[in-house]
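Notes follow once the structure below has been shown.
Complex shown without one protein chain; remaining protein chains in place.
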Amino acid sequence: MQRSLLSLPLNFSLRNKLFNAGFRVIADLQRLTDSELIHEAGVSQQDVLELLQAVRGEGGDAWSSSTSLELLQKEGESRSIVSFCSQLDEALSGGVPVGKITEVCGTPGVGKTQLCLQVAVDVQIPPCFGGLGGHVIFVDTEGGFLLQRIEDIAAAVVRHCSLLVEDDEQREGILTFTVETILSNIYVVRCNDYIEVLAQLHLLPDFLLEHPRTCLLVIDSVACPFRHIEVVSQRTQLLQSLGLQLTNLAIRYNLAVLVTNHMTTRLQGSQSQLVPALGELWGHAPTIRLLLQWLNSQRVAIVVKSPDHMEAIVQYQITSDGLRDVDESV
Amino acid sequence: MVFLRADMCPGLDSDLVRDLRAADVKTVEDLVSSNLEDLAHRCSVSYKALYAIRRVLLAQHSAFPVSGADLYEELLSSTAIISTGNPSLDKLLDSGLYTGEITELSGGPGSGKSQVCFGVAVHVSLQLKQNVIYVDTTGGLSASRLLQMLRAQTCNVEEQMEALQRIRVCRLFDIFALLHCLHTLCSDSSSSSSVEGGAVAAAVAAGGGGVEGVSLQQASVSGGSVKAVIVDSVSAVISPLLGGNHTEAMSLMIQVAGILRTMAKDFNVAVLVTNHVTRNTSSSRSCGTDVQPGLGVSWSHIPRTRVLLERVEEAGTGIQPSVRSATLIKSSRQPCFLREEFDLRFWSQTKTSTSGKRKREESDS
């Protein structure tokens, strides 16, 4: 089958020029010198450059290919971020994975933001303590990023690590692992609407170049700015491209992406049901979906969707130090 | 539309091409549909010569009718049915995925689409010893899960690694990248020669790719042939377009469909794609279920077989979170609305006692 020129990411005017000149498939471009092309289609030098780039498959639409064995090796090298709730970490085989999108859904007050804050601190645990020593971008759309809270959690993590010090390297490491450094390595971005969120993500690749140690992107929450877009088709479209953009970021820059989402009521016949907000289509975007909810006055986390794991229910609690296992004494 | 060129067929030299152009006959199509007598007069060339050129060009550029008997014969010898590895799904699909066809799995988030795709990939690469191309547009492919599934079926590490080697993963997050990827897969790997013309022409001749080992032909040379192409998910790259320029979105969607169909037929592979579902908000119950596969009416013609995956929700306590139902909603072989249930844990279960999942957890801790 011949490949149509329509399959190239060209701008409208260039495409129309080519079609009006009678070009239809990519093979039509063969055997033409560039000057002939400029003459035949009435295009500019600049257009030829764009065409060249598109034909080569360069630019934003690049794709990569590898065998799954190579992928397995890559996966073996990539790490997960612990949550300090060992049951949850076990259910996710190590915690919040790098290179994937993890979504946390739940009703207000169940602990979504707490989980985000906890992970934002945990990602910074130095490698000598088995952590990633990474930096964080925290996109806050609800004003849930409370400095007091993050200080408490950071202090608890520093305390925890200082108890583990055994060798010289760790003694060295703990000196630079303080509440101050933790706070200075979290880049908080406040966004008020979806346009700001999208703009921020658009600028992110530049930021990541300047801050190569960043390995966690938190969006708390993704529901708040997007929920209230009135036109459903517009909302779906924006969310779908957001999903692709996040996947792309996660894989290309090796980021752990952690987003939170609200719950909403769906009527099905006479029954009503609590389901994650933003519609079913959005649900395909995150690779892992966690549902936080109350079960018999106990907080539980359910792994609803994950390619590696079976569904699991684990208990957790929120203490003044952050997210912890239930049986752990405070 | 194919441009007339001097070396296309005997009798068509550069002078004639120039004369034809002057008479506003630029493409094969123009030549074929123009009045030859008139044209011969205007280009001062004999009618007979022009007629011969027309005949050759037509033979070169039109599709050729094949007798139904020959087609059937060819299909009988080339069609293979590829088992999914899961008996319930095989039963639903009339013993498996057919090569030369597009099969679609649709379902909501967490309905097990990717798991079924993984299962098929593992089965084809391990049991059938054939190559698989897995196009991952959601970043959901997990090689460690593939390994888990492999471990459940064989303890031989070498076999596991060989099977993983046979699954080639293409990662992309954009419709144009998908088209580029699929066309590269279909392209003739040996076409990168005799470059004339400019840089664009050279890029075209090079197949635009330069990514090694991903042509279906090339892949089949290096031991085993590609028998399955999996696109998980096709809706992730198409659905973001649907709210925008409608014509543009439709044309891109039809192109994806076209190349997938060509791939299935010409390279005789089974194509498996995944799709999301949309929910009928109105309470009309006319079509049996209230969920439909996504991507709309124009896409609905594309897959030959469509399967809807759903969670089996049992009210009360006895929830089995890993049980899924598969409903056949389009098929030319089996009655529609056939329904089967299967357990996602199927692919983790071993013939020996310990499950692959447990093993993995132990090795992790």
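Going in written order, the chains are labelled A and B, and every chain counts its residues from 1.
As a working rule, a contact is a pair of C-beta atoms (placed from the backbone, for glycine too) under 8 Å apart; a residue touches a chain by one contact, two chains touch by 3 or more.
One rule holds for everything that comes next: contacts and distances are computed from a predicted model.
J.: Just go with whichever of "RecA family profile 1 domain-containing protein", "Glutamyl-tRNA(Gln) amidotransferase subunit F, mitochondrial", "Checkpoint protein" or "Molybdopterin synthase sulfur carrier subunit" UniProt uses as the name of the absent chain.
T.: "RecA family profile 1 domain-containing protein"
J.: Of the chains that are displayed, which are in contact with the missing one across the whole complex?
T.: The chain that is not shown is in contact with A, B.
J.: Which candidate, B:Ser14, B:Gln60, B:Asn156 or B:Gln349, sits in contact with the chain we can't see?
T.: Final answer for the missing-chain contact: B:Gln60.
J.: Among B:Gln127, B:Ser225 or B:Thr262, which residue is in contact with the omitted chain in the full complex?
T.: B:Thr262
J.: What is the set of chain A residues that contact the non-displayed chain in the whole complex?
T.: Counting over the whole complex, chain A touches the hidden chain at residues 1-2, 4-6, 12, 15-16, 19-20, 24-25.
J.: List every residue of chain B that touches the chain not included in the displayed model.
T.: 1-2, 28-29, 32-33, 55-56, 58-69, 71-72, 75, 79, 188, 190-194, 247-248, 250-251, 253-255, 258, 261-262, 264-265, 280, 282, 284-290, 296-298, 300-301, 304, 310, 325, 327, 330, 332-333, 335-339
Assume only the chains that are shown with their structure count from here on.
J.: For chain A and chain B, let me know how many angstrom lie between their CA-based centres, rounded off.
T.: For chain A versus chain B, the centre distance works out to 28 Å.
J.: Can you check the complex and tell me which residues of chain B touch chain A?
T.: Listed in rising order, the residues are 1-3, 5, 26-27, 108-110, 114-115, 118, 121, 134, 137-148, 161, 164-174, 176-181, 183-184, 186, 196-201, 203-206, 208-211, 213-214, 233, 235-237, 239-244, 251-252, 255, 258-259, 262, 266, 276-279, 283, 294, 321-322, 344-345, 348, 357, 360-361, 364-365.
J.: Enumerate the contact residues on chain A facing chain B in the complex.
T.: Residues of chain A touching chain B: 1, 3-4, 6-9, 22-37, 48, 51-52, 54-57, 60-69, 71-72, 74-76, 90, 93-94, 99-101, 233-234, 236-238, 240-241, 243-245, 247-248, 250-251, 269, 280-281, 283-285, 287, 289, 304-305, 307-308, 310-311.
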